[in-house]
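A protein chain is absent from this complex, but the other protein chains hold their places.
Entry: subunit A
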């Protein structure tokens, strides 16, 4: 395009030199001519509209990428590059082990330093996706001679993947509607507090990469359903494998896809593309998922995965019926065949399910996920699940806090999706509704709903802005022909073609209103990120009465005291909240930690903590404990210390009838 500019410039300057003037062959004149042509080519440098659009789009995406990374760095700038919370410390410890000892040692690791004296089979009880991802990033950076510490790689993994998720949201939005929607979806997802809460720098937890894998899988699957291509289906299967390796929330994918397929079948949208996409993704995804030891054979044995299998067989039945319909010419014969096939399929399926459940081969839904369907279940039966504060049901203020204007834009976006239903919009509707229901049951799951809410809100914003700008740009209809046609007469009567009063001004004002709302949203997101979601939890900050800021680093000081002042084989007993941190930073053996896989062990520790000193001493001797770590917040007013916890949950966990072991 620069060349065309130059050409015209040259052509113009050549014309200007024209027949009238005599060509001067002196080199200075030639130089002047070339400068002039260069100058006029730069002045006439004008991109074609398509290229302008591309440049703007790429510039916006680059800015979104940088913004998504940068707005998650508050705690790194305020405190230091430190791992937050509790669970990330275990992930950091395992990643450290992986980079030091290699993959095979990591995969077969038996950890004798936690859950003393039981130990823990780490290789078989974790989701390796996060650790392997961070280790690969670390090895790549080291290969490029950038000497980074693994801790910094772990801290910054989450913002890096948040930026990538925003890019996937762009492609997903483009797939659903158009490029404008994609751009809006990307920026919404980049700053939405619901996602920032679990992907801030230092939050080195499974969700950091899992949301990226989730959105990627969904995007690739929708692409596969829209195109019917085997390549996209393979991509979706590998995306699903990444999700299974990263987080236990893959159950959501393996149940959402069958629901989506069922809805498409019921609304009469069965097509060969859907058949190819779902069958490939299910089979290959299932085979890949079995490579993760923690998941194992659950895809064929667990009740939570049976919906996907049932829908898979249903799809085969549909394909068979379609095939037979094409071969048979006779509609009556086909109806009979259909009736036989349907009854046979339903009968065989029900029989297989009953036999599987009765023999115990298919295990029922585990408590963790059953409490999502029946929210009152956990409170009565599994108090340790109900005690976690992020498992509480959601009040409206949490929706407002995490979504702000998106909660208003969501129903409007649903309307636009329902207005022109395609396979893609049906998917996003189902994803949005199911994830919002689960977000209503458990605060923590607002994270899973965030991509859907952002995408649907992006559809609303994009469609509304388009409508408003059409209203703004509408020109008054000009009657050019002398013969007024009947249609124009009729429309002139009803006045349908005439613009509304103050149309331009009204549309302009509404556009300004939309701008104001979006700016407000940006400010809200930044405020929420800065105040609410950037606390490292291991370092506490408080404001004194004179306004001065005080930093409490008590946790880390205590753990390093343990590391320096106790013998290396000392066993430390504490409440399970602090287990991961003690093993990671204090490097000592603990009795119970955050994995909470053995409720009896935890109840024993709780009993020791809640009894009087003589009984407690006996229990501790039995557990071979050397040190006890207790968190007390009385002086500073720290409200979630052990005393406060013992007021509520620990005794309930302790008094579960199945879990109290009599200490002889």
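Convention: a residue touches a chain if its C-beta (ideal position, glycine included) is under 8 Å from a C-beta of that chain, and two chains touch if they have at least 3 such contacts; residues count from 1.
Criterion: contacts and distances are computed from a predicted model.
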Hidden subunit of the complex - UniProt protein name among "Oligosaccharyltransferase complex subunit", "Ubiquitin-like-conjugating enzyme ATG10", "GTP-binding protein" or "Proteasome maturation protein": "Oligosaccharyltransferase complex subunit"
Among A:97, A:294 or A:401, the residue in touch with the chain that has been omitted: A:401
Which residue of A:542, A:630 or A:643 touches the chain not shown here: A:542
Contact residue for the chain not shown (choose from A:297, A:415, A:597 or A:617): A:415
Subunit A residues that touch the omitted chain in the full complex: 85-86, 197, 266-268, 270, 318, 321-322, 325, 338, 342, 375-376, 379, 388-390, 392-401, 404-405, 407-412, 414-416, 418-419, 421, 429, 433, 436-437, 439-441, 443, 460, 463-464, 467-468, 470-471, 494-498, 500-501, 506, 510, 513, 517, 520, 524, 531-532, 535, 537, 540-543, 637-640
